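One chain of protein is taken out of this complex; the other chains stay put.
Take a look at subunit A:
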Amino acid sequence: MNWTGGFTMSNRRKFIQQLTAASFGLGLTGKSIDLLADEGLKTLTILHTNDVHCHIDPFPENHSFFKGRGGLARMSSLVTRIRREQSNVLLLDAGDMFQGTPYFNYYKGELILKVMTEMGYDASTLGNHEFDNGLKGIADVIDYAGFPLVCSNYDFSNTPLVNTFPDYLIFRKDGIKVGIYGLGIELDGLVSQSNYGDAVYLDPVKVAQEKEAYLKNERGCDLVICLSHLGLEYKEAKISDKLLAKQTHFTDLIIGGHTHSFLDAPLELKNADGNRIVVNQAGWGGMVLGRIDFIFDRTKKQAAGLVAQNIPTSL
């Protein structure tokens, strides 16, 4: 929907087109049915997926672990229902949209990006599998994405994809200002060099700290979200969402991917200052829709209240 993004002034054809394609009415939400509004409270509903891997249809009936589960075609109905109930919704994804079903082998990224556009995704980021057909493979299909892919820690300056991915996004929902940055996983050893070319991986912790401070302090965002494809956690010391979380100061939510982690409930961790940061991941293949509702107060008082209501993923 409505976003401003981190492009430099020299920017590019596509972004201009996006600006001029200013749309009719999309930004004004329907009548608020939010009863909390009467008390001066506003709700922002974050819906998220990760590692969709081109699963548009559910897993087949003869699948041993996931039969009948997942797929975006049915998830779209769930998203639609939530959008009817809530006025302020952001639908986000944490990467690895590509690869995993014949839809990818046959149609590359075209179909999955069209489906996600039709579903009204607001943003995604780059997973390692987005590189499976090389940088050209991304360039060939990126125009099918009617939503931005935010990426803050890959430097594409010396590649044909320069200026394709904003390094931050700002959305506004009913006066709530939401800043989003994106973190990709180290490509070396995971993606063949011929596929990522001259893209340069930058330290995600350093980038996260820069972006969150910028979005919070300089841009005055009410909420800062990280779309991460780093992975939830590892046995070794490799950087992950859990390790990142405790080194951040202003990030409210890390939406993760890559490790295909099913969590019974989103995790509430402490950031570098001992404040709450939520970390979540939603399985893969469209099997889980993560939902996090932030309820905002107009005062600066930070209340500690938190209500978690969890539906098990019945693995």
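Some observations on this one:
By our rule, a contact is a pair of C-beta atoms (placed from the backbone, for glycine too) under 8 Å apart; a residue touches a chain by one contact, two chains touch by 3 or more; residues count from 1.
Just so it is clear, contacts and distances are computed from a predicted model.
Within the choices "Phosphoribosylformylglycinamidine synthase subunit PurS", "ABC transporter ATP-binding protein", "5'-nucleotidase, C-terminal domain" or "TatD DNase family protein", the name that UniProt assigns to the complex's undisplayed chain is "5'-nucleotidase, C-terminal domain". By the touch rule set out above, subunit A reaches the unshown chain at residues 1-5, 7, 9, 16, 18-28, 41-42, 56-58, 62-64, 68-78, 80-81, 99-107, 111, 114-115, 117-119, 132-133, 146-148, 170, 172, 175-177, 189-190, 192-194, 219-220, 222-223, 252, 262-266, 276, 278, 280, 282, 286-303, 305-314.
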